[in-house]
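This is the structure, below, for whatever I ask next.
What follows is an incomplete set of chains from the complex, kept in their original frame.
By written order: A and B. Residues from 1 in each chain.
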Amino acid sequence: MHVTIENAERAIARAVEKAREIDTFMCIAVVDSGADLKAFRRMDDAWVGSIDIAIKKAKTAVFFGMPTGEIGKLSQPGGSLYGIEHSNGGLITFPGGLPIVDENGVMVGAIGVSGSSVENDHAVALAGAQALGSAELPSHPWRT
Amino acid sequence: MHVTIENAERAIARAVEKAREIDTFMCIAVVDSGADLKAFRRMDDAWVGSIDIAIKKAKTAVFFGMPTGEIGKLSQPGGSLYGIEHSNGGLITFPGGLPIVDENGVMVGAIGVSGSSVENDHAVALAGAQALGSAELPSHPWRT
């Protein structure tokens, strides 16, 4: 199941709203459950360097069906997934990427946000994901 | 000068409207005058392979301040720009990418469309560009 464009735009609109509430300037990407880009928006004054990070965060979240920050905990030096960022054309493993899970527990895509602190990036991504359902997957395997 | 996100979304909305009028399913990208992605939308049922093509068409149009199809005429075997597609991480030089020029003759970005015949791609890109001004640049050098 893939997120529709109508829903992807809805998630982005909510994320932008949240970004404004906390006075930030974000890049926001939504990918479908195949990790292919569905929609993207760069707010005025957002960092140009955040374009690629937002897209990679969204892809990373759908690649492994988990928040990017969870992967980052495991990819630290000495961690079990050290260096995983070298796969899949480059991952981003700090917070700001979240799966989008619909009301049936199906991962329909993911949202990635970049442009501020990782706490803010995460908060904006969460707002976007929750506009469509939640960011929490049932235990693997989920349906896609 | 860069296209604002409000205007980028306006161009995409008009392009989507045009795409529906001619019964097509498009990927539509808008980049700013620095060739950096500003907004993107993939209509439901659009080809997955068109994501990258739409973005590359928009970048190509702004890279050289001209319609992608014009570059394609020069990049044919024996042509003066033969092989230019190998530059800049990959160009797309057939129609569907157009500069976006505001009412002051300033190139503020470009739009790239992929998902149907090149004639349709061009028509949808043109509708999007014209929502903000035109796709025709004054003679080079233009202001960006």
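We adopt the following convention: contacts are C-beta pairs under 8 Å (C-beta built on N, C-alpha and C of every residue); 3 or more make two chains touch, one makes a residue touch a chain.
It should be emphasised that the depicted structure is a prediction, and the values quoted were computed from it without experimental measurement.
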Given 2 placed chains, full-complex copy number: 4
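As a convention for this text, only the chains that are shown with their structure count from here on.
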Whole-Å gap separating subunit A and subunit B, where each centre is the average of the chain's CA atoms: 26
Contact set on subunit A toward subunit B in their complex: 4-5, 9, 34, 36-44, 48, 51
